[in-house]
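Only one protein chain is missing; all other protein chains are in place.
Labels for the chains are A, B, C, D and E, by order of writing; each one numbers its residues from 1.
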Amino acid sequence: MKIIYIIFLFTVFSFTISHASVNDFCVADLKAPNTNSGYPCKPDANITSNDFIFHGFVARKFTNYIKLGITPATVTNFPALNGLGISAMAIDFDEGISSPMHTHPDATQLGLVVHGEITAGFLTPTSVYSKVLKSGDLFVIPKGMLHFATNSGKGKAKTYVFYSSENPRTHILDRLLFSNSLPSNLVAQTTFIDLDQVKKLKSVFGGSG
Amino acid sequence: MKIIYIIFLFTVFSFTISHASVNDFCVADLKAPNTNSGYPCKPDANITSNDFIFHGFVARKFTNYIKLGITPATVTNFPALNGLGISAMAIDFDEGISSPMHTHPDATQLGLVVHGEITAGFLTPTSVYSKVLKSGDLFVIPKGMLHFATNSGKGKAKTYVFYSSENPRTHILDRLLFSNSLPSNLVAQTTFIDLDQVKKLKSVFGGSG
Amino acid sequence: MKIIYIIFLFTVFSFTISHASVNDFCVADLKAPNTNSGYPCKPDANITSNDFIFHGFVARKFTNYIKLGITPATVTNFPALNGLGISAMAIDFDEGISSPMHTHPDATQLGLVVHGEITAGFLTPTSVYSKVLKSGDLFVIPKGMLHFATNSGKGKAKTYVFYSSENPRTHILDRLLFSNSLPSNLVAQTTFIDLDQVKKLKSVFGGSG
Amino acid sequence: MKIIYIIFLFTVFSFTISHASVNDFCVADLKAPNTNSGYPCKPDANITSNDFIFHGFVARKFTNYIKLGITPATVTNFPALNGLGISAMAIDFDEGISSPMHTHPDATQLGLVVHGEITAGFLTPTSVYSKVLKSGDLFVIPKGMLHFATNSGKGKAKTYVFYSSENPRTHILDRLLFSNSLPSNLVAQTTFIDLDQVKKLKSVFGGSG
Amino acid sequence: MKIIYIIFLFTVFSFTISHASVNDFCVADLKAPNTNSGYPCKPDANITSNDFIFHGFVARKFTNYIKLGITPATVTNFPALNGLGISAMAIDFDEGISSPMHTHPDATQLGLVVHGEITAGFLTPTSVYSKVLKSGDLFVIPKGMLHFATNSGKGKAKTYVFYSSENPRTHILDRLLFSNSLPSNLVAQTTFIDLDQVKKLKSVFGGSG
Partner (left out) sequence: MKIIYIIFLFTVFSFTISHASVNDFCVADLKAPNTNSGYPCKPDANITSNDFIFHGFVARKFTNYIKLGITPATVTNFPALNGLGISAMAIDFDEGISSPMHTHPDATQLGLVVHGEITAGFLTPTSVYSKVLKSGDLFVIPKGMLHFATNSGKGKAKTYVFYSSENPRTHILDRLLFSNSLPSNLVAQTTFIDLDQVKKLKSVFGGSG
């Protein structure tokens, strides 16, 4: 008797608020145009448990000749992150190898060393904050800081880094400065790097001018 | 003379800024896909005064056998609320009837008792905040709190509740736990509720497993 | 046996995350300086159920000679609203009385007529959106709109309005224009209202100049 | 040798993160429906340097009979501003001319006088903040304030104003009050302006009723 | 010659903008009262590289009798995270052990399995999203979802989870429902759990009433 009533009650209750229960998540429809608040949502009907899992960190196979192995898990390959303000990247370093100086203009990076020894640091107008990190150490690079990491130990090193954005931009300094067509003398003038050096790096990174 | 000048001035002035005057509101186009910032806007041309009024609280007719009467006024049935960060719900309680334990994960609820006596409360990890409320009392349930309300007086009771979101999600605890196909022993293990009880409630709320 | 284990487990579990459970709410410390994100939080230790209830709508007693009765329930007299993005106001209208033209520059207003008949409307650069409302009707004034309400029926009328801000600013047009010391001719020049009229209204609303 | 390695490394590195580098900007697709977070983004492929430059301030030619010359540079005519939270307007004043009382409900205005003398001010419920400004002076009108500016010097004056929104709304008081069809007596009742004056201004600003 | 000029230039340049370079980060002053936007900032002068590193994941030593080992790294023990919108937690599971059903009302959780096998899932009003995860798998629990994880494999399992908030709230369902003084019959009435079961769980989790 009471049970029948409860079933009835919940049917009514659920029906009346069913419209409002939308937006528990918003899996990205990557084929629609992006917006300032991320991608439009795919219809919920086709979403399954698999949408919320990312297998790419398992599947990655780095052969010997690759010195820096990177696998992103951001909204463009893990669409369930859309609007959720978080994403990840797996990064493997061969011995002695560094990630180049770069920024994530709109995301804080919280990194975890899971194997080996990493020296990581970021640069502010007045200081450098840098440390040698061992397995289990967590380090934070505040939003927008120019930073680097280098495998400063023996053998390989592995980190997982997480971002406070589902779609973090990555600006590698050399790529910004030396892979484009901005005239070399303008680069030299605005960076104070010698013109010869600018030209050399432009040739390395595919730039012209 | 001066008047003619003013008319002219305003015509020019208004024309030059007319493009910028868009977005005084953004009535939802519910047929377009939802986004992380709500629905795209319908063209302003078709909007009338009626779009900004909701009559549903007047029209509701609850017959005797309904114990808890709920009428939402959120973006999905009141599209003018799109992007405006507020919505409402009318809730009638028969004598002795409660709203079940639930959360609004992304909205604060500010409720007004207009008739009868309600006991309302919310639960935190360290306390319970609960009070008996009379007509005219206002009570706030901070964002994301598990909460309930019960008609603790004689006769019917009526409340109007307002949310700090135009599209508040509503998560009813029993519906989350017992109306799905998650194995009963997993529910028991992760809630510490006895397996028999889990199975009983699963049968009541339409779950399986 | 199992129960003892659970108790132990939860003691440990709760202890380790107890620091993280802060900020379920942030009741305002009104004696501390305000900030761009509201008031600093009072210590949780002194918070009780009473903090989350506002009785002011019950207690209000309007005598005959007051034509427009207003009781706000915002962060400054209901400090639990701090940071929660919602607040309320009770407004009573005598027959024929209006609320003056005003704006809430940073809050949407969602209003409910509970007694009588109200004509409410808001003004945009290109339209007026106005309607006659009866008891039970809900109306929305999008953020920042110049608006008014008038008791257009017989006898008293009563509304409850809710805001998408815990501390909505209220800018009454006459008070802005005519209660200050800005020279009358400057007011006339920038509003196109006749100078005589400006001077008359300045004398009514306590302005000078 | 090392150079070849670097080229290889960067090719791999850039490839793996290329998807994540989207959204450095979001030039508005003005043909798509607007949303609460601005316009959807145009594809990056067609964006050139010209998209980031606005020439309209150069091209404007005001003839004698225009007393107040206004050129906006907001998202609707400078689509690169979409999502960037800033825009501009150039405003020229003939001698003795004022901008009428108005608000930008959702934007702070930071203005720069580049020629002549301007008296600018804004009105709060309790004060007026007003000053005479000379070339080079910067003045701020906080978000949502009713404000004005008048050329209080000899000859023409010129200002550039910047807004904390890419699509600032502009609400001119007279246009809101007197260019619509709201009954004159309702305007009079809610503004306390005499009915005759309301009717006169309605006729000037194109209203009816 | 040119070098001397550059030094001079930069000294001037840096001096003039030095005030504006504040707020590259805001390490929490945990002794000051919390606010809606986090803790006030400690003076930069005392900040060192060590502030940006968290060693707690290394130092944790769980003895045999602890079945679920949890180490949070959130703003309250890693103050550099203040305002940065991200934090982490290390979680070890003994064989067969689960994390209890809980929510993080204001944070998305992105988890990484680094050892063993975990079955994780979350519950919505209409579905359950649940999967068996192996080492290397990443899973996301959208903001505010009731969720659980259980060690479904042989031997221990280990995960690192990251949150889209520096101070995520954690609401364990049993702790909310059964460790307080809310009358058992009210809990029974609003959860539909049998009264006997409520009383039993109240005694387990330290509640009364």
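Here is the rule we use: contacts are C-beta pairs under 8 Å (C-beta built on N, C-alpha and C of every residue); 3 or more make two chains touch, one makes a residue touch a chain.
None of these values were measured; they are calculated from a predicted model.
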Visible chains that the absent chain touches, using the contact criterion stated earlier: A, C, D, E
Residue touching the undisplayed chain, where the options are C:125, C:142 or C:168: C:168
Contacting the left-out chain in the complete assembly, out of A:29, A:51 or A:106: A:106
Positions on chain C where the hidden chain makes contact: 32-37, 65-68, 70-72, 74, 76-77, 100, 167-172, 174-175, 179, 204-206
Absent chain, residues of chain D that touch it: 6, 14, 18, 21, 24-25, 47-58, 73, 78, 80-81, 84-88, 108, 110, 112, 114, 121-122, 124-126, 129-131, 133-145, 160, 162-164, 192
On chain E, residues whose C-beta touches the chain left out of the figure: 3, 5-7, 9-10, 12-14, 16-17, 19-24, 26, 29, 32, 35-43, 82-83
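To be clear about the criterion, only the chains that are shown with their structure count from here on.
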Joint neighbours of chain D and chain A, given as chain labels: B
B-D or A-E, whichever has more C-beta pairs in contact: A-E
Magnitude of the superposing rotation for chain C and chain E (Cα, nearest 5°): 120
Distance between chain centroids, defined by C-alpha means - chain B, chain C (Å): 19
Touching two or more other chains - residue numbers and ranges from chain E: 100, 121, 124-125, 130, 143-145, 169-170, 172, 174-175, 179, 192, 204-205
Chain-level touch network, classified as line, ring, star, complete or other: other
Interchain pairs in contact, sorted by label: A-B, A-D, A-E, B-C, B-D, B-E, C-D, C-E
